[in-house]
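Here the complex is missing one protein chain, while the rest keep their positions.
Note that the chains take the letters A and B in the order they are written out, and that residue 1 is the start of every chain.
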Amino acid sequence: MENPIISFEKFSFKYNAQAKPTLYDIDLSIRPGEKILIAGPSGCGKSTLAHCINGLVPHSFAGESSGRLSIDGKDSAKLSIFDVSQVVGTVLQDSDGQFIGLTVAEDIAFALENACIGEPELHELVLKAAQSVNVAGHLAHAPTELSGGQKQRVSMAGVMVDDVKVLLFDEPLANLDPATGKQAIELIDLIQKRTGAAVIIIEHRLEDVLHRHVDRIVLMQNGRIIADEAPDRLLSSRLLKENGIREPLYLTALRYAGVEIKEDMQPRSMGSIRLSEEDVEKVRAWYSFGAKTEEKGEKEPLLEIEDLSFAYSRGHQALSDISLRIDKGEIVAIVGNNGAGKSTLSKLICGFETAQSGKMLLEGEDMAGLSIKERADRIGYVMQNPNQMISKVLIRDEVALGLRTRGVDEQEIQSRVDETLKICGLWPFRSWPVSALSYGQKKRVTIASILVLRPKMIILDEPTAGLDYRNYTEIMEFLSLLNKQGVTVVMITHDMHLMLEYAHRALVINDGRLIADSSCSRVLTDAQLIEKASLKETSLYPLALRCGIEDASAFVERFIDYEREVEGK
Amino acid sequence: MKKSPVTTIVAIGIGAALFFVLGRFVSIPSPVPNTNISTQYGLLAFMAVLFGPLAGALIGFIGHALIDFSFGWGVWWSWVIASGVFGLLVGLASKKIRLDEGVCGKKEILGFNVTQIIAHIICWGLVAPVLDIVIYAEPLEKLFAQGLFSAISNSVTTAIVGTLFCIAYAAAKPKKGSLKEEE
Partner (left out) sequence: MRNIFNFIDRPSPIHELTGATKLICLVLWSLAAMTSYDTRFLIFLPLVSFVLFRASRIKISDVSFMLGFTAVFMVLNNVLVFAISPDHGAGVYGTEHILLGRGRYALTAEQLFYHANLILKYLSTIPIVLLFVCTTNPSEFAASLNRIGVKYSIAYSVALALRYIPDIQREYHEISQAQQARGIEMSKKESLVKRLKSASAILIPLILSSMDRIETISNAMELRGFGKNKKRTWYMGRKFSKADIGAIVFCALLCVAALLLNYINGGRFYNPFI
């Protein structure tokens, strides 16, 4: 057996700023050419582990370590961050932060420039690396002219020019639309096969990573490795769910149907899993047992949009002839590829931009004359990153901000803020500074600061981005609760699970046009639509087909209903 | 925030970009016609406190030069240099303020503001006009009138915007302490 390229032995690490260690007794070895997935909930230590591998710990984040970590056979304590970067190439989660050059070519060249590689080698190497990830046609483009997927590929090229032996990906799927995410996983697989480098992927979206073969999954919790197994073995255990990681949906469905998942069934993907006739029968029985509950009440329209068109000044048509209706009390998901026009639509609704033609009615009233502020009284908008919204030190002040600018009297403000804090589960923290909260809690603060204005509808841009499964569930349950109290919720999202589980309806936007307005289960089982809008089919769809269930959409509905029942959702 | 030579370089780059964006796009109508309130000096003072004199000097210099380049009214080196000197002076004088440790009390705020007012007076009342005389031989009275207006308006903006930045940054630093959940 080859010597490991990375090996941790009884390794522990504590940041200087923290009281307790972040990593305990890590034993892990990674051999050349292996492909490893590291998963775990927020705060489990997986990012710190990654920092240890690429040298940011201890060079950028100081702390104390014990035990041993060797990289390419050398003691990491004796290596500089530059030595490590010759062995380990890192692709960070933040594709804009990683993209340092003014153009694609300069960014790919960055590491070579720092290594003092001169002409003509420099240009040749850059071109070769660009070709290997398919961006050679964009060499002179600035990052603002690229899509998220292209930026990520440039980042890959930028670390591959160094001929590294290990490629480390930190949440590679975080900012990509589902189809682009799928392509990224395929490209990582291809690169690994071509270069023979070891690949380490840190990601909590397990099912998406398992789209391609993975040798081992390392599961972390509370700073320790609690499992280090082949996917088939880990997936057949209950460890994932117990530790806040979502297992692939087809496995959950099989378990619901009473099928026991065993290692020899090869459960690692929908393509490999073996189902006995008995298993199939169980699934069919479970499906037919579920009585359909079609609820059709009279709906009252809240927002009606007619023939809305919009172009940014340069003549590029961003939205064309959008007509849709959102009813009171709905949860609607807006989906589509990056740049399709989803954000533009929400900007038009909020009044940040003005449409060239078309009409918007809010409770039957024409919105054309309403200012941004007046619209905000009835339609709240929550940005993706809570850090981009919070401007006050104390939670109370942040939540009260919108009321203060509206000149509401102080007594009224206090009682409304108290009420909102209670609804949002922030009451215990009411006198804390915002900075003491976790990312998920900050998200709640931003929602609270919008809710306090008592809007009829809130629009959320990627409400669960950057959250692990536990925080995701918390936020979404909270939004469902609000919805039950009468707030209409519109979510812009790339997360197919999210839309399937929580939205009543999906609006699919592609190239500035509304191409579907249908139930989520129908959208995610329509192959043509999925392809066109860069979505990703749910794995429940092939499962339904395997089990000979023709109405896949109804099967998906059954799954969601059942899940709501068992999970008490 | 970690402090390494690379961090300082990045802070200069991002600081200059922020200075540019604030100077060009965040214009607040002022009471005097044809002038704008320059919020970027609040940013510059804050960055100089956080990253020191070298970063302060270069953020002011690069940021201001980029603004001039983009407007096409020529590069007014005298004023560009004065911006750099402002960053340098604030950085030098506020080494004792430790925003990174989350400290920004009355003493720090007072110190910060005394420093920035003196620095503004030196830069716009002395450095910029003197350089303008050397380069353009413009009349003394006109230059000092301009300088005085700039010194006053920039001091006011820095006092409000810069101080608020410092408080917000210090407050966002995690502090170990006695936070307890309340019932």
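Methods note: a contact is a pair of C-beta atoms (placed from the backbone, for glycine too) under 8 Å apart; a residue touches a chain by one contact, two chains touch by 3 or more.
A quick note: this is a predicted structure, and the numbers were derived from the prediction, not measured.
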| item | value |
| --- | --- |
| Contact partner of the left-out chain, one of B:Ile12, B:Val49, B:Leu89 or B:Val127 | B:Ile12 |
| Residue touching the undisplayed chain, where the options are A:Thr22, A:Thr90, A:Ser269 or A:Ser534 | A:Thr90 |
| Options A:Gly63, A:Gly158, A:Gly358 or A:Gly512, residue touching the unrepresented chain | A:Gly158 |
| Sites on chain B contacted by the missing partner chain, in the whole complex | 1-2, 4-7, 9-14, 16-18, 20-22, 25-26, 28-31, 34, 37, 39, 42-43, 46, 58, 62-63, 66, 68-75, 77, 134-142, 145-146, 156-157, 160-161, 164-165, 168-169, 172 |
| Touching residues on chain A - with respect to the absent chain | 54-56, 59-60, 81-82, 85, 89-90, 92, 94, 96-98, 100-103, 105-106, 109-119, 122-123, 126, 142-145, 158-159, 162, 347, 350-352, 372-373, 375-376, 380-381, 383, 385, 387-392, 401-402, 405-406, 449-450, 453 |
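Everything below uses one rule, namely that only the chains that are shown with their structure count from here on.
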| item | value |
| --- | --- |
| Whole-Å separation of chain centres (CA-atom averages), chain A against chain B | 38 |
| Contacting residues of chain B [partner chain A, same complex] | 2, 4, 167-168, 171-176, 179, 181-183 |
| Residues of chain A that touch chain B when the two form their complex | 17, 19, 60-62, 391, 393, 427-436 |
